[in-house]
Structure formats: C-alpha cells, structure tokens
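Note that one protein chain is taken out, while the other chains of the complex remain in position.
Going in written order, the chains are labelled A, B and C, and every chain counts its residues from 1.
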Amino acid sequence: MKSLKTACMAALLTAVLTLPLLGAHLVVNGLSTTLVVNLWPVGIAVLLVFVAQLLDLKARLGAITQALPTVSLSSASFSRHIRLWLAVVLVAALIFPFVASRGAVDVATYALTYVMLGLGLNIVVGFAGLLDLGYVAFYAVGAYSYALLSQYFGLSFWVCLPIGGLFAATFGILLGFPVLRLRGDYLAIVTLGFGEIIRLVLNNWDSLTHGPDGINGIARPTVFGLELNRRASPGGTTLHEFFGIPFDSLYAVIALYLIALLLVILTLFIINRLVRMPVGRAWEALREDEIACRSLGLNPTLIKLSAFALGACFAGLAGAFYASRLGTITPESFTFIESAVVLAIVVLGGMGSQIGVILAALLLTVLPELARSFSEYRMLIFGLVMVLMMIWRPQGLMPATRPRLELPTAEEAHQ
Amino acid sequence: MKSPLLTVSGLQMRFGGLLAVDGIEFQVNPGEIFAIIGPNGAGKTTVFNCVSGFYRPTAGEIRLDARAITGQPGHRIARAGIVRTFQNIRLFRTMTAVENLLVAQHAQLDTNWFSGLFMLPRFRRAERDALERAAYWLEKVGLREYANREAGNLAYGQQRRLEIARCMITQPRLLLLDEPAAGLNPQETHELDLLIRELRDQHDVAVLLIEHDMSLVMEISDRILVMEYGRPIGIGTPAEVRSNPRVIKAYLGEE
Amino acid sequence: MNDLLPVLAQQVINGLSLGSIYALIAIGYTMVYGIIGMINFAHGEIYMIGAYVGVVTITALGAASGAMPLALVLSGALIIAVVVTAAYGWTVERVAYRPLRGSPRLVPLISAIGMSIFLQNYVQLGQGARDISVPPLLPGNLFEIDVEGFPVSLSLTRALIIFATLALMIALTLYISRSRMGRACRACSQDMGMANLLGIDTNRVISFTFVVGAILAAVGGVLIGLSIGKINPFIGFVAGIKAFTAAVLGGIGSIPGAMLGGVLLGLTETFASAFLPTEYKDVVAFGLLVLILLFRPTGLLGTPDVEKV
C-alpha cells in the first residue's frame, strides 16, 4: 500500500492539470467566448489517479504485461507447424471476401494497405534501426506516380505499380543520402522535415499535381484485362459483361481486396527472403552497432540506402494501390499523422517482428472501424499506447526472436 | 628481410589544440606480434584508430604492403585486411553468436540479390560454406554449443573470444587487438596467449597489440613500441625495451 | 528605390516578433537536449497547453469581474498558465521519460511522439477541435511611424513578445551561470553519470529543465494567444518543429543559440514570404532545417561533440 501522502499529492496534481483543460470548456458563440464549467471529468480523473496511486496499480500493470506470453516463433514445436499455420491463414484470407459483408471487405482492404506500410517501415525502423518520420512521403510518391501516369499517359495499374515502387525507392535513396551521418533523433527530425516538404510541394505545384484539388478519375486496376467499373472505357470490356452477369459493385470491392492480399503476400515473401540474406543481416548489424560494421568491412552507406530504398519501395506500391482504390487523391491524405500511425503499428507489433507488425496493423485499422463512434478517441489511444508500450513492453506485442541455425557437424567443417 | 606488412611513418593526430599523437614511426612484418605499451592517455588507442581508419591523421602516412591507406574510410581498410577489436566489446548483442560470424563474412559472401531472393543453389552453397566457416571458428574459440545464444548473453571472456573469432573469420592480414586481456583472469589470459600464437602460426596473420598486462606483452611480443604523452620513447625486442633507461624511468619513475 | 527601406523595416519587425515566439519555445528543446540528449517531441504541445490555459484564465477573469484592470487580467493569466503548464512539463517528464532513462535511444523518442499525439487529442477532447478565438485585449500599436508614406508599425502585443523574450532569455542565462541549480544543470549536460556520482540529484535537475522549458513555452503560448487571437489543439505541431529548427540553427544545447536561431528563422521565414509566393514559406523553413542538420548539425553556437570510438 503506497503511502497515502503520495496518493493525495498525485490527486492534487491531477486536479491542477485537468481543471483548466477538462473542467472549463471554452465555447465560442458569435462575438464572445464563454466558459462552461463541468467538473465531472476532473472529479473522475482525480479519483482514478488517487486509487491508482493507492493500489500502486502502475507496478502491478507493468508486471502483468511483462508476463504476457511471448510466442517464440523459433521454438521447435512452432516452427514445424509454421507451414500449416500459414496455409490455414492464407485459405481463410482467400475465402473471407466471399462470405463477409461489403463493409467488412472494404475495411479489410484498408487494413491490408497498412500491413504493407507497416512491413515496409519495419525494414527501416525495425531492422535497420533508422527512425524515419517522413515515411508518408514515399506513400504519396507512389500514389501520385500512378495517378499522374494513369491520367497523362493512360497507363494501366499493373504497369504503373512497379514504376510507382521504383519512383518511391529513388526518393528513398534521395532522402537516404543526406541523412547518412546523422544519429537517431536528428535523423528523425530531418525525415519529418522531408515528409512535410513533399506534402507542401504536392499541394503547391498546381501545374503538375493540381495542388489541393488533387487528381480525380484515377482508373481502377483491371483483373486479367477486365475492368471493374459499371461502364467500360472505350475499347475495354467490363468484368460483368465478360461473364454476362448483372453489374454489382461488390465485385470491385472483392477484386481490390484480392489485389491488396496479393501485394501483401508479395511483400512478405520478399522481406522474409531479404532478412535471411546478407543484406538483411547487415541491416540488423547496422542497428546494433554501426562502428562494428565499419570495422568488419561493411559499408554503412550502402546498408542504409538499401534499407531506405526498400522501405520506400513497399510504401510506393501501397500508395499506387491506395490511389487506384480511392480513385481520387489529394495532398490532405498524406500528412504526418499517417507516418505516426504506421510508426505506432511497427512499435506496437514489435520492431523487427513481421508477425507482430501484421497483427498490429490489423488491430489498429479494424478496431476504430468497428466502433465508428469510438473513432474520436482513436488518436488519443494511439498516443497513449505508444507511451505505455515503450514503458512496459518496448519489444512489442509479438517480439521477433532469433532464427535457429543448425550448424553442420564438426567433421564436415574444414578450413 | 621480407618487406614490412604495415609501415607507419611520422604519424600525428591533433584534436583542436591537443596534440594526442606525434612522430610515431614503426613497422609490423608479416607473421609478427607487435605490441604498443605505455601509460594511460599515451595515445595508444588513437594510433589504433588512425591505422583502422576511424580517425583521419592530421599528418604522417600509413602503408599496408607499401600501398598508402592513410585516411581511407574504416570499411575499406577492413576489406584491405586490417580488422580490429575494441576496448569495450562491440558485438551485435541481440544477434546470436553464429549470426555475428555470418555478418562478418558479408564482404566475402555473394551478395547477389537475385540468387538470394529465389534461393538459387549458388546462394544456398555460399550460405552453407559461411555456416561451416562459422562452425569452425566457434569450435576454435570453444563457443560451439553457444551458437544460437544472443551474443549479449555470453560471459565476458566468451564475448572477448567471439570478437576475436569474428575478426579472424574475415581472413585478415593484420589483426589489431585493443587490450584483449583486460578483465581476464590469469587462466583466461594464458588461453588468450595460446590463441594469439595459434592464430599467428596457423592463419599467417600479423598481430598489432595494445596491452597493459606486462607479463603477457613481454612473453608474446616479437617487438614492442613504448609511448608516453603521444610520443615514442622506445622500440625494439622485449629484452631491448626492458633495459632501455628512458622506458624504465617512464614506468618506474626517478630513483 | 528608396521606398524599399520602410518595407524592409516593417518586414524586419515582423521577423523579430515571429522569431521571438520561436525562441521562447526553442529554449525548451535546447535545455532538454543539452542535458539528457533527447528531443522532447511533446514540447510543442506544452506550448499549446500554455496558450489554452491562458485563454481559459483570461475568459474566466474577464467574465468574472468585467471591469478588472487589463494588467491584472494579463498577469493573472500569465501566472496561472505558467503554474499549470509547469505542472504539465513536470508530469510529462515523470510519466513518459523518467521510466525510460537509460533505454536505447529510439525508445524515449517514440514515447515522446506518443505523448505529443496524446496531448493534442486530450486537449481536443476537452476543448473541441474548433478554433477558439481570443478577444483582442491589447489592441493598438506601440508605435506607428510614417516613413515616406509607408506606415511602419509594431503592435503592442508583438512588442510585448519581443520584450518578454529578451527579458526571460537574459534572466535564464544569468540563472544558469550563477545559481547552484544552474551549475548542476551544466554539470549534468557535460556528464550525467559523473554528476550523479558527485551527489547531484540528477532526477531533480532533469525535472527542473522540463519545468523551465514549460514555463517559457507557457509565456510564449499566452502571448501568442493574445497577439494572434486564434488557438486550436494543432498549433503546437508546426510551431514545435519550427522552434526545434531554431534551436538547432542556433546550436542545440546553447541558450543564446536558441535566441539567435529563433530570430534568424523568423527573419528567414518572413523574407521568404515577402519575396517568394507565400505558400513556399514553410517549405523554406523545413528546407533550412534539413540543410542545417546536414552541413552544420552543431549549429552556429553549439559545441561539436567528437564521435568517440
């Protein structure tokens, strides 16, 4: 039982903190600004803090989260079943759009986009340990590359997708070069500045990006050449005409979901391979100790640039898909908050842990949609979760575990 | 006399007003164990940092096999064959011991992405070879059963040996050891002595050593450079150095 | 082009007043970074909270007494804003940063970003997302001289900002160089570990740093509320980044540096919007930040720290 004194002190402090901001509500009506005093929230806050201090809740909560089971992916039993688990999840993901409601499929597609962004940022922040706060810039580059290419040159989605990824990767390298020598927090701020500059340029460069109006009428992806719209563009055939079935926009929603799923599977496949390759190990080594890397002959410049480029490439792909799904994009949807949300996903999931990032992405995008009225508190909870995670579980929900490497027996070894 | 492996001539390093190292001259011949000794703050580690490319010397020249490497970036000097350990061990702590040894082989490994992405046989073979070399070196430093343990969780002595193994796996030509015996008990120091001799004899690597443990230095070094306040005060075989009046004065003070 | 002079004079005045606000907030970044080497990402929000508490107090005092003399309302608002915001500064450090002392560099930074998002939405929950307007308490200009037909003026509130910034800066510099706590701060910024060994209660010093930063940000918040007349829960974000740019421009860790950096940034931004289309003002400010960090991360007055191997 912590001493009563500290509990009272804490309660008093809470009162001082919450009285002006929660207790007195500023109301602007016409000419005058008046105060509507409502002490309820202050009372609740003070009571909560008082009780929490009294029962020393903080320490107890900390202990509970510490005890959360960490499923170690590489424990022998789990790895044998990994193939089975992956198959089950994949089948479920494929069946899902055909059974779930249209709203649920749309939310799932939205979530899959964030899974891709999370996996991409996980390379930069999770593996290479470079805190990139301007990640939304590459998302925007991908989206605008597809939008502009499709509008000015009429290129199809499947042609623009790799181009969008390439453009974003180039911007990744452009951003990477100048920040090579910077340490963690300086790097974070420069990337933040870079993200804001990209958004402002997109918003001000009217001749190319139509500024705030953004770009409208972006073509949806085609499925094996079949268009998903109700009316076919000149020379094209639509999905429902091809199959002779009446038009139902559900087909488009399902098709978009499946494309998103395809992109996520592609991302997972590539990243999983990269992590087991020398370049993947180099990323983690860089995160651990850049000086040691240099002393062993690894060139930190190349490692950083490859991390930035790849992270950006996946954001570019997600951006191109986002543009094709929405049909219209404006600079307003590429603000810093997007970067913060994707960072929250990587942090919550567990930096460097792919399964964790996927779970966190699903959680943080589906939960607010489930309770729309609840969505007002979404960002509040994001912020709080980021702080609490760092205090109680910096390693994240599903922390990555080191893969076990079987050593060849002594006889085979030769030198 | 074979041509020297490493030649350092007129080495000077200035930090703002402070002249940390000045007028350092020495050579390390192939297969030789060369030690640098001197009181704390004599500039030993600064010389090390200049040779390994972490500092760009303000004057003087460093040659490897008669090729100048002064001021080249650290990673290029490492690829040229000069690898080092650090006073405070710099292992990749959350990565496993074997992963540390795989990262070290990055320069030699086939880093072709295409073969890696599709796990082509060329890539699988390269990885298997790297794993075998790692197993060999883990065996050599007695850490084989700790292969999958995180480097940060190993005992202090084990971490020291892993760091040395990590250097050796890059097949260096000159190994720089920065106070390897620091913090080791006599038994571990003796094992270290044997390990260094074995590396020099079986893996034709020259060793440049900074060490305070005089018994180890005198016993293992072929030649020794003594430094004080950044300047050389004596160079030669252990016997010559032991009888050099200036060295005795520096170490034992005036009678 | 002799009529360029008054325009330049007016733009310099604009730049000085804008720069003073950045300087007031930049102090918070510089002190915290100087002592525990961490960017207090939530500092912009502390400034926003200062502005809100100021407006709440002004409205309360204004409404309650009606004819309360202006000086009393203003000083009352400043005092209450400073006290409450200092409490926020202390609490943020105690809750979000102290438990993370000594953990890897990314961890406190991410916690700071989380705290910044939390505070923004916490105020939005309490006061709504809409703009709150502040009645012009101090209308009128300190001076309005006519230079060759072009009115050059400085409003009272902006003059107050420049004066307050100068006064606080001098007071703080003296305090840090003269007082016991000041010496402790300087010791901690050199070597936290050693300072701890020598018996300095480093936790108290760190809390003090956050409180001082919060106090200056609160003053900035109240004065901005008065002079600009519009606040909302998001003003802290951009102001925070710009103030950090000022802190880095002047040399992070140096208090006079924060002042110099703030003024320079204010002038750059003002002349950018004077001679370029105004929409590129922010691009120039962010561009400046990226350039400084690339070519002179230690800033104009900062002390370079050699990377020890």
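A few points about this structure:
As a working rule, a contact is a pair of C-beta atoms (placed from the backbone, for glycine too) under 8 Å apart; a residue touches a chain by one contact, two chains touch by 3 or more.
Quick note on the criterion: contacts and distances are computed from a predicted model.
In the listed set "Hydrogenase-4 component B / Formate hydrogenlyase subunit 3", "Diol dehydratase reactivase subunit alpha", "Branched-chain amino acid transport system substrate-binding protein" or "NADH-quinone oxidoreductase subunit J", the entry agreeing with the UniProt name of the missing subunit chain is "Branched-chain amino acid transport system substrate-binding protein".
Put simply, the hidden chain is in touch with A, C once you look at the whole complex. For the chain left out of this panel, the touching residue among C:128, C:182 or C:256 is C:128. In the complete assembly, the contact with the undisplayed chain comes from A:327, out of A:43, A:62 or A:327. In the full complex, subunit C contacts the hidden chain through residues 7, 10-11, 14-15, 17-18, 128-131, 133, 135-136, 139, 141, 144, 150-151, 153, 155, 158, 224, 228-230, 232, 234-235, 238, 269-271, 273-274, 277-279, 281-282. Residues of subunit A in contact with the chain left out of this view: 28-33, 92, 95-96, 99-104, 106-108, 110, 200, 203-204, 206, 211-214, 216-217, 229-230, 249, 252-253, 325-330, 332-333, 362, 366, 369-370, 372, 375-376.
Everything that follows uses one rule, which is that only the chains that are shown with their structure count from here on.
Using CA-based centroids throughout, the chain positioned farthest away from subunit B is C. Between subunit A and subunit B, the centres computed from C-alpha atoms are 43 Å apart. Residue positions 54, 86 of subunit B are each in touch with at least two other chains. Each of the following residues of subunit C touches two or more other chains: 309.
In the complex of the two chains, the subunit B residues touching subunit A come out as 52-54, 73-75, 78-79, 83-84, 86, 90-96, 98-99, 102-104, 106-107, 109, 111, 113, 116-119, 123, 128, 131-136, 138-139, 144, 147-148, 150, 166-167, 170.
The touching residues of subunit A, when paired with subunit C in their complex, are 13, 16-22, 24-26, 28, 32-35, 41, 125, 129, 131, 133, 178-179, 182-186, 188-190, 192-194, 196-197, 200-201, 203-204, 291, 336-337, 340, 343-344, 347, 351, 376-377, 379-380, 382-387, 389-391, 394.
Looking at the complex, you find that subunit A touches subunit B at residues 270, 273-274, 276-279, 281-282, 284-285, 288-289, 291-300, 402, 404-405, 407-408, 410, 412-415.
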